[in-house]
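In what follows, a structure is listed as structure tokens, so that the remarks can point back to it.
Note that this complex is displayed minus one protein chain, with the remaining chains in position.
Order as written gives the chain letters A, B and C; numbering starts at 1 within each chain.
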Amino acid sequence: MLNIDCPWCGKRHETEFHYGGEAHIARPEDPAKLEDTEWAEFLFMRTNTKGYFAERWLHSHGCRRWFNVIRNTVTHDIVGSYKMGEKPPKLPKRTGDAK
Amino acid sequence: MTQAFRTTSGGRIDRRKAINFTFNGQSYIGYEGDTLASALLANGVHLLGRSFKYHRPRGIVAAGAEEPNSMVQLGEGATTEPNIRATQISLYEGLTASSVNVWPNVEFDISAINGLFAKIMTAGFYNKTFMWPRSMWMKLYEPVIRRAAGWGKAPTQTDPDIYDHMHLHVEVMVVGGGPAGLMAALAAGRAGARVLLVDEQSEFGGSLLSKKRQIGAKDEAGWIADMAAELEAMPDVTLLSRSTAFGYYDHNYLCVLEQKTDHLPAAERKGKVRQRVWHIRAGQVVLATGAHERPLVFADNDRPGIMLAGSVQTYVNRYGVLPGKKMVLFTNNDAAYEAAIDLQAAGGDVVAIIDCRHEVSGELVDAARALDIEILAGYAITGTSGGKRVESVEVRAIQKGAKVYTSAARQIDCDLVAMSGGWSPVVHLFSQSQGQLEYDEEKVCFLPGKPRQAQQVAGALAGQFTLKECLAGGYKAGADAARATGFTPKRKPAAPEIEEPDLGGIEPFWIVPGSRPIGEGMAKHFVDLQNDTTAADIELAVREGFESVEHIKRYTLTGFGTDQGKTSNINALAILSGILDKPIPKVGTTTFRPPYTPVSYGALAGRNLGDWSDPVRVTSIHDWHVENGALFENVGQWKRPWYFPKAGETMHEALNRECLAVRNAVGVLDASTLGKIDIRGPDAAEFLNRIYTNAWAKLGIGRVRYGLMCHEDGMVFDDGTTARLAEDRFLMTTTTGGAASVLDWLEEYLQTEWPELKVYCTSVTEQWATVSIAGPKAGAVLKKLAPEMDLSHENFPFLSFKEGTVAGLKARVFRISFTGELSYEINVPWANGLALWEAVMAAGAEFDITPYGTESMHILRAEKGFIIVGQETDGTTTPQDLGMDWIVSKKKPDFIGKRSFTRSDTARPDRKQLVGLLTETPDDVLPEGAQLVFDPNVPKPIPMAGHVTSSYYSAALGRSIALALVKGGHGRKGQKIFAPLEGKTVTAEIVDPVLYDKEGERLNG
Amino acid sequence: MVKYSIFTIARNALTGHQNWPKQWRSPEPKPEYDVIIIGGGGHGLATAYYLAKEHGVRNIAVLEKGWLGGGNTARNTTIVRSNYLWDESAAIYEKSLQLWEGLSQDINYNVMLSQRGVLNLAHSLGDVREGVRRVNANRLNGVDAEWLDAEGVKNFCPIINISKSARHPVLGATLQRRGGVARHDSVAWGYARAADALGVDIIQNCEVTGIKREGGKVTGVETTRGDIAAKKIGVVAAGHSSVIAEMAGIRLPITSHPLQALVSEPIKPVIDCVVMSGAVHVYVSQSDKGELVMGAGIDSFNSYAQRGSFHVIEHQLGACLELFPIFSRVRMMRTWGGIVDTCPDASPILSRTPVDGLYFNCGWGTGGFKATPGSGWCFAHTLAKEEPHPLNAPFSLSRFESGALIDEHGAAGVAH
Partner (left out) sequence: MAETPWITPAAAIAESFPDGLKELGPRVQVNLRGDVTDSTFVNAVKTATGLDLPDAPNKVAAGKECKALWLSPDEWLLVGEGEAASLVQSLEEALSGQYVAINDVSANRTIFEISGPYCHQVLMKSSEVDFHPRAFAPGNCVQTLIAKSQAIVEQVGREMFHIYVRNSFSRYAGAWLAEALVEYSETS
């Protein structure tokens, strides 16, 4: 049960949140201009990082805000969370120390 | 029966309170404070069960959670429970228990014949056989294997007990209430932190409850009592005994099972919560979980009466029981000598101490010698005998490093063997919390390394094996934990004077050979007592190429049992390390996983059963529906009236009646469950333009429009009508099931993609109760309720709304229709819903107004060819597939989903498209989900052309109707299509989906 | 390969089992192979086996970063069935089920396939519609399938609670009688032994850390045991597929999630079939040792940790007791997690990639154990012929571009 730091409400249990997958995938400005391959990239291709990963969460049972979290997908350590539109905190080195 | 093995005094039992209990049908007496195990031992009962594979007699080995044998079926009837360890059952009046997996009984078990086939039933043997003839596996072999499967039995009735959950936040959680844990809790508590201390045992004190120690001015019991009293007096310290921390999860989240009534006689349990799972979020965790003693692995080390030395000491000191009167101790360390000394002091006879170390010396050794106990140093037990109880041991002098011992054998008679192979710190929770273990050569055990979470370790877990170290270590851990959570610890109290023996050294001794190599002859060296895994099995596994400790575990089943290898895993990996000639830390352990000890499903489910497994959502009109005989359909979490059968009516008849009432007069539907979202802000219209497939900018104030929403992949995801309340304000409705996800969807786009849009969304679903009236008489009913409202078609046209008063209630009335009839949806504040409904029923009485449910609604809309998202769509359906191109804007440069429509597959002309179907025989109602083919007369696999999404009998049309998704369906109207069903094939014609009132004339009544 | 049978066991018993050969060797890696399979799970080992057996490729290595069969293969709830909705899925899973039916004999290793029947429960009218749709589709596709009403469910599985007053009552179920369970470890070991016997080098404790390429074509791999050259590489790394894709400079439509499972203490047999309920989120079977083997849905977040959150387990046990009230006093013995590779359409990828010579077999997510033989068989064909078999052609990477997804999520609950 993760303890997630909502930038507004503070630390709350994972059950109050909804997961939103990889962060910083901006919707293309003009989808019509894209090739099918590029559109498929946006729709489906994901980085799925092993290690420190920028991801989105929604505090769905709390303040209903979307925000970003940097979490290690190996250790589940959370480095920090930040509001939409803010710059991510500096990432620790790529992967976690656990197996 | 007399308690022949009860000591005359001592122990923490209450000799004044005798307790009657029954084991395997025989009545016995024990005392309050006993466990089932100690009470049985007091009565001389050692044989509790049989082993899994060979059905060898097995007895009690330990005194606590680590016990590998002695699983019993506890209780009877609805409250019976399988596989409970006798060492963990507090004795209560009327307790009944019996051995598991034995037939006909534990004394004479037919399956013991398996022992004869032991040579064949080696590890993994079933992989190598039972393959021929092929059909016999399912017919014979597997059923036989299955019959042997399992230990105890699940009850056959529903559990009458109550379970629940609790959540707690503390700064410091301490696991383990032994001397280290008590000190840690004290330090953190005195510093002012909120503290939780848990211990799985019936009382605090841990291993100190089994020992004789002087701590300052107090004996062990006095010291424990003082500690407990001080902790209890602290308001923010929570103490939970009989509470096992069974899981340590991410971010210092721990789960604890509290057994609240399992120690009480049945009559005192009634109405109380039986077990409670505590969910703890802790700032810091102090693990003080102690250490488990390890057995020694020697020939036929599994007979009843062969026990861990520390456990013998526990039975003697804590329970006042002599597990045997003639004991042999077999050890590789000094500490175990205490068991011999204490047993002797309590009236038992220690016939010999077999110490596999060649040189022994020290305080405890001297003390044993002083009691005239014979000490055979440099000796080992190389065999045992006895049927249902050990009767003698064979001992031989050890030749260091030898694979077999050729020295002369000596028989020693005994009725109890105490053994000690050293100590394994209880690293389970530490390891669950992702901490890495480090092997300590000197202490011969794995110890916690650097923790991965906010955590301290103390006591025997941390390798602090003396009481003195435990007290100091415990206090430090508690103080450090408090400091780390922002508290200032009090000054450390002066260390009390402690009398305890010097422990001396330990010499690793992982496997004890005999006169023949391991695996030869009939002797068995058991490693995992529960799964009958022997040292020979491990050797065989390695021989066959299984070298990883994980493979060994899975091939030999070591550590796979209900004890999860608490006493066997370390021995197994050490033996493996010997065979592979690889150091122990390189071999490594298997993974420690929750739960630390088994947890009942009931406790884990807590109160989340029945109606609480998932909230039941109801409208404010619900009770009326119940009273009027509605049957309900679950729609998401909602209960919606499905239909309202009258007495004696079949479903078919009820639906016909309801539908015809709407078509011919007027019907009424509770539509309160539709999602409602207030959308407001200067960019609201622009926002809708991007979210819906159609255009919204020009919608007039007071008007309503239907819209379709797609995901980015172009597939339909929700639909509904949206009204323009003001220039900058809309009220959106969503499907019942989609309400929450649509709101999330809107917020996601507003917050993450288009933060520049000035739009606020507010859910108002339960602000408004919605009563929908439909049918040619709908206007007449509304007129009666809202005489001031201008209902003329000019001033209240289709797809518009009005605010006003209906039945004296402030209301909003929408002229929209899901049935094709003249229809009004009246919204009033939720808590006035019932009042409105009753007013509508009263006003409609003269027109025979008929309440209808979701099923009739489905029929009525299907007659009109209207889709239901989730029924006509399945996540692969575009608006075009539904024939709804008309609602997809060609002009808007972009909206969600648009880009995906031009992908090669989404643009394919032969996609599955929505059509109507009319069966050749009008009475044939196709099953929903029927698959359709163009040619039924080809062999399987038959190419499929689509499937039936909706299908009903239409009373209005006097025949069956259906909607279907059919390949290239839009271009196939008039063609035949076939539904091959079980036993018959139904022929149908592909038609337009709109089957009733194609011109839409009825909309105006 | 020494033939396994009751006779060889008896013969070995006489010599104290001292003479059993290794089930597989532990060879040192050679400098070069024709085909390298990355990932020694069931799928990777099956691929190697069929490559050697059906296509005569002899110079093959399977590289496994840990112990063979230790990935999802060691962690799954072992449900085997082929009753998928769409034609493409039904075809490949049915091929797999047919291979299962002869597998123990084919590889001379008892994988304990137990075709005790799989029920998929329906709890709402939408579920019923969906179930009937699937049964009809299965039948026309030649896959055995039956629809049972609630009474039929009760007859087939007497301990199930079909009370109408249950929160989510059982309204019916699909039944595939040929479905069931198999022993997960045995499958990995059996394929390993059979592949080894055909000369495949199974190299454990060998983690691939890089994919070497020249001119858009693979030339080999970097590993923790040195560089190894290869003409073709088949990646069968399940949860770690994206990690290896990144080594080759490509991205996949895959996210890795924890999927948890648990077993109860062993109890005497009480349930003689497999019961799955997507709606209340639980599935249950009982193993030949007596434990109830149970699983639920994935944890929502991305993870490579082989563990998930506790609330998922609690939810699952609540759901379990709704269906099986008599399990309340049965106790959970062990929980664990795997890392599943989920695809947006819940269907796998067996495909060429933009990199020449590099092939991926992944995306089996929560349900690939049942596909082990079929997946290996198809992927072997793809690697040998350098083009997909018709059975796996629809499962290409290009479907994400064209939109031809094979959505096996099961339709969303009815919303009205």
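To be clear about the criterion, a residue touches a chain if its C-beta (ideal position, glycine included) is under 8 Å from a C-beta of that chain, and two chains touch if they have at least 3 such contacts.
Since we're looking at a predicted model, the values are computed, not measured.
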Of the chains that are displayed, which are in contact with the missing one across the whole complex? A, B
Out of B:T7, B:N24 or B:N832, point to the residue that touches the absent chain in the complete complex. B:N832
Using the document's definition of touch, tell me which of B:T129, B:N664 or B:Q767 contacts the absent chain. B:Q767
Which listed residue, B:Y405, B:F509 or B:W638, touches the chain dropped from view? B:W638
One chain is left out of this view; which of B:H165, B:H263, B:K443 or B:H711 touches it in the full complex? B:H165
Residues of subunit A in contact with the chain that isn't shown? 8-10, 12-13, 15-16, 61-65
Using the document's contact rule, name the residues of subunit B that touch the chain not shown here. 164-169, 194, 236, 271-273, 279, 281, 607-608, 611-612, 614-620, 622-623, 638, 673, 678, 680-682, 758, 760, 762-769, 808-809, 829-835
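Going forward, only the chains that are shown with their structure count from here on.
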Chain pair showing more contacts of the two, A-C and B-C: B-C
Using mean CA coordinates as chain centres, what's the gap between subunit A and subunit C in Å? 29
Distance between chain centroids, defined by C-alpha means - subunit B, subunit C (Å): 22
Hey, what residues on subunit C touch two or more of the other chains? 309-310, 401-402
By residue number and range, which residues of subunit B touch two or more other chains? 249-250, 253, 279, 713, 900, 903-904
Once bound in the complex, which stretches of subunit C touch subunit A? 240, 242-243, 246, 251-256, 300-305, 309-311, 344, 400-402
Which residues of subunit C touch subunit B in the complex? 4-6, 8-10, 13, 16-18, 20-26, 66-67, 70, 74, 87, 90-91, 102, 104-105, 108-115, 123-126, 128-137, 139-142, 166-168, 183, 185-186, 189-190, 204, 264-270, 280, 286-290, 307, 309-310, 313-315, 317-322, 325-336, 399, 401-405, 407, 409, 411-416
Contacts from subunit B onto subunit A in the complex sit at residues 249-253, 279, 281, 434, 452, 712-713, 744, 747-748, 751-753, 755, 893-894, 898-900, 903-904
